[in-house]
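Every protein chain of the complex appears in place save one, which is left out.
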Amino acid sequence: MDAVATDAEREQIVADLRDRLGDALVGFHIRPGDDLWVRVTRDVWQEAGMIARDHLGFRAFEFVSAIDWLPSPFGKGEDSSLDPIPQVAGDIVTGYAGGDTRFQVFARAHSLSQHMGITLKVDLPDDDLSVATWIPVFAGANWHEREAREMFGITFVGHPHPVNIYLPGQFEGHPLRKDFPLLSRHVKPWPGIVDIEPLPGGSSEPSSEEGEA
Amino acid sequence: MTAVSDRQKLAYVNSQAADGRVNLEFETEEGMTLNLGPQHPATHGTLRIVVKLDGEQVLSCEPVMGYMHRGYEKLTEVRTYPQVTTLINRIDWLGSFANEVPFILAAEKLMEIEAPPRAQWIRTILFELSRIANISLFVGDMALHIGAMTAAFYAFRDREFVLNQIESATGGRFHPNFNRIGGLKDDLPKGWVADTKASLERIRDFCDEMEILVEGNEIFQARTRGIGVIPSEIALQFGLSGANLRASGVDWDLRRDQPVGLVWDKVDWKVITHPDGDSFARFWVRLQEIRESCNIVEQLLDGLPAGPYMAKVPRVIKVPEGEAWVATENPLGEMGYYLVSQGGLGPFRVKIRTASFNNVSVVPWVCRGVYVPDVVTILASLYFILGDIDR
Amino acid sequence: MSEFLRDYLTVAIFAALTAGLLAGVLGLGKLIRPVRPQRDKYLSYESGVDAVGTGWDQSPVRYYVFALLFVLFDVEAAFIFPWATQVEFYGWFGAIEMIVFIVILTLGLLYAWRKKVLRWL
Amino acid sequence: MTDSVVLGLELAYWQQSILRVIGVLVAVLLPAGTFVYVFLFKMVSFMQSRLGPMEAGPFGSLQLLAEVGKWLQKEDITPERADRVLFKMAPYLVVGTVLLTYMVVPFGPDLHLAKFDTGIFFALAVSSISSLGVLLAGWASANKYSLIGGLRAAGQLIAYELPMILAVVGVVIQAGTMNMSGIVAAQAGGSIFGVDIIGNPFFITQFVGFVVFMIAVQAELGQTPFDMPIAESELVTGYLTEYSGIRFLLFFIGEFAAAGAFSAIAATLFLGGWAVPSAWVELDNNIFNLLGPIILLTKMMLIGGFIFFIRFTYPRFREDQLQRLAWTVLIPISLANILVTTVLKVAF
Partner (left out) sequence: MGLVESGKLPKPLTSLLNTSRKYSIWIFQWGLACCAIEMGAALGSPRYDVMRLGVIPLPASPRQADLVCISGTVTDKIVPAIRRLYDQMPDPKYVISMGACANCGGPYWDSYSVTKGVDQIIPVDVYVPGCPPRPEALLEGIVLLQERIGKEDMAERWRGEPLVVS
């Protein structure tokens, strides 16, 4: 794949988006020849989706989900000397295209004609975890938003049927938040990484099956 | 064995049973509300479809899932990368090998290593074999749901030949856990190539048999043609993928259009599409895809390169910071992993985009005004796997 | 007793014996089967969740038009049978009469067909 | 005919009656059991390249006894919402009518329970009562799957009953009688355009009627292209959903006994019943009284094998498709068949 050419394509997409959204496009990240991340403000979340669908050709829907950037207060549960439990309330490190807050909603669509995808992100302020629904953009977002709602406690404004999709009705808490503890791990500690077996291909000796190939 | 604790347990169970009343708002004055599931033969496991009926006609239909929700996305956050592989091949339990691949590819992308060519070829071969094993079961299963019993037995019978090959290469019938970051666990055993070619012949015979027994049957056609039509625009709106999308006439196959890290672009094959978008089209497309997969595997077996099957990777796998999205064309459709790493031994966040979740989300749209038997036909033709919906 | 009636007597005896046999089998079952009453055991099965409604919800029977047609045709069929045993006796006269009768029936069916009632709504 | 001579024995009427009742009970349960074992357990298994039951007895031949013993021990559950009386009555109705259907089937020249002049009419009338039993079972269960299954069974009744009756009319025209023994005699002693070497089995001269009749039988029995009342993949087990224990076993026996009954009726109407073409040898009645049941059973197995072969091969129709098939294809065809038969009968 020609990295330079696709790079230009993706930059063009960002430029188009910036034309239409103006300052509402807060950040973006391009991995040349591979992928594209764009972060917008909360006000234009639905509009950005519409633009991506109607004007940029991202017609096929992939998913809507969210991410909690808080470092886990419980460590990774790996109970191992190799990866010591980090301090609680460490600094929030966000990913591509940046981020200002703990919760970020991101969605992805791809373009059948250009053979590329786009990840749109939006920051949610901690005191108001709500964002406009994407159902008008892609009808399939319905269930994804229900999932994100129960997993993170995010409200999708305008969602017609905001009930739990996976969890039992009286389930308490939002499991995918980083501060949701997995109780079993506290009752019974994970045996941890006892031993790391040597990787089989490490020696990279020539295969004995070459004759067959 | 004490009676008291039993009663306590029962009390707990009964309190949980309150959940059985989810979606009671669905109940209205008119018509009959019927639950198909959670335990129902038509739902391959534990999907629950609440249908409101007028006579035998479906007025509206609402899937209720989560009965198989195992919390994958949370569990991946507390596992290391090698452990995650074990876990995620249980998402779509029929195409386990194919589940591992996109995750491994996403991790490899962030680590900026590439598996050696032999590993890529073997990955592609096993990927396609798991597709054959998966879809051949679909063929029998769809026939079973329409009432033809024998086809399902043939599917189970001939699928075993492929499972044998997967087992002899990887050691596992179902959950191979054969991928490693940077390559594979092991090389192929001796004589595997010839055996696989022999089993492909079996599968081709199976396809012929199914074309006569199921596809060519007038009753089957009467039951599936024109039933559950999904136009291409709706399919894209709901994010359908895989054979469901191609059966709606959209010429889109990630194997051809975005062959990340695997070698489909090295062989000659064609993408199967069908313009109708009905249940028959979905069945037909899948059946033809088995044949195409056989072709792909055969060509790949002929051109299998020599060399190492594992790249140089560090002993303890830590993936550098970053985000990566890798999707592949799995048996059920597009399966993608959005992997966020912050440099630890395990992922920071994994968003698993499974095919069935999106595929089934179209059910309320497509199941309006059909008859009860058609609901079963449509569900069977959309071909979902519960683990793939609920994760 | 005439032979004709005796055959019906046999039927009656046989029906009684059948009922007795079935009752015997059920009684044998009652003798050796267990009874373990539990609350949930007697709930209606609906795939493992609480049933919505009583199970006797009203539901429109869409095939009532077919049922009406069926009654008509069934009565006509009862007229055909006695003639059918005596076709040779009545010869061409009876045959033509019956052909006219059947053609009228068929016209009725065609009418229903044209009126599109032979469709499951 | 107060006393008749059967197998050289002079028997009083009551002795004959008892013998016949026992004979019919055997004749019902034996084919039903054979059908279950041969077709449900073995034939389908071989079709699906399996073996079927092997452990209970040699080649699993005692499997049936195990089934009966097991079902006798199972708890019999009546759901609390069900209409208890009707719920318990439905299996009687289904099994009882099937047993009554056998009454008119002749197993030999003298081996018959009742020799009605309206034999075939009686059989058709009684057999359709079992659909009422199914409807009762479906309604009384107070279960939605059952209710839908029962309604489908009723819908099915009105779809296949007419083609079946009209297909039989062709046979009656040819035989000139509704008496089952008379129909057998007409086939054994008949001729096809003067050729009498194989008699006149009506499945040749009434082939259209035979096909229509078999399709209708498949629907009457609820076997697979028409098994909408049960429809495992849609309605769990349809009208049987709430039945357990011995009552379920009765339905189960009823299903296979009905398959046997209709095989017997079809064999009698179209394959010549207990008789084989014997124009060239002199065989007296007593020999046929011995051979008759065996011949009939063989023919029943042929027809039953066909029924179950279709059952395990074909997918299922939808209810509206069955209605359309019945009213726009089967009924016109069988009416045309009657006309053609009449004209030929009168002309030749």
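List of remarks:
Every chain is named by a letter (A, B, C and D) in the order it is written, and numbering of its residues begins at 1.
Note that contacts are C-beta pairs under 8 Å (C-beta built on N, C-alpha and C of every residue); 3 or more make two chains touch, one makes a residue touch a chain.
This one's a predicted model, so the numbers in the text were calculated from it and none came from an experiment.
Considering the whole complex, the hidden chain is in touch with A, B, C, D. When the whole complex is considered, the residue among D:206, D:241, D:289 or D:321 that touches the unshown chain is D:241. Although one chain is not drawn, the whole complex shows that of B:67, B:81 or B:238 it is B:67 that touches it.
Interface note for the absent chain: among A:32, A:98, A:153 or A:168, the touching residue is A:168. Contact with the chain that does not appear here is found for just one residue of B:94, B:139 or B:304, B:94. Subunit A meets the missing chain through residues 77, 166-168, 175, 180, 182-185, 188, 190. On the side of subunit D, touch with the chain left out of the figure occurs at residues 41, 45, 48-56, 60, 62-63, 65-71, 73-77, 232, 236-237, 240-245, 248.
With the whole complex as reference, residues 30-41, 43, 45, 47-49 of subunit C touch the missing chain.
Quick note on the criterion: only the chains that are shown with their structure count from here on.
Distance between chain centres (mean CA atoms), subunit B to subunit D: 44 Å. Here the CA centre of subunit A is 22 Å from the CA centre of subunit B.
Looking at subunit C, residues 46-47, 51, 53, 57, 59, 61 sit in touch with two or more other chains. Considering their complex, residues 34-35, 37, 59-63, 65, 67-68, 71-72, 76-78, 80, 82-83, 93, 95-96, 106, 108, 112, 115, 117, 119, 138-140, 142-144, 151, 163-170, 175-176, 178, 180, 182, 185, 190, 193, 196, 198-202, 204-210, 212-213 of subunit A touch subunit B. Of all residues in subunit D, only 1, 13, 17, 20-21, 24-25, 71-81, 91-92, 95-96, 99-100, 103, 113-116, 121, 139, 141-148, 151, 155, 158-159, 161-162, 165-166, 169, 172-173, 176-178, 236, 241-242, 245-247, 250, 319-320, 323-324, 327-328, 331-332, 335, 338-339, 342-343, 345-346 touch subunit C in the complex they form. On the subunit C side of its complex with subunit D, the touching residues are 3, 6-8, 10-11, 13-15, 17-19, 21-22, 25-26, 28-30, 32-36, 41-47, 51, 53-57, 59, 61, 63, 66-67, 69-70, 73-74, 77, 80-81, 84-88, 91-92, 95, 98-99, 102, 105-106, 109, 112-113, 118-120.
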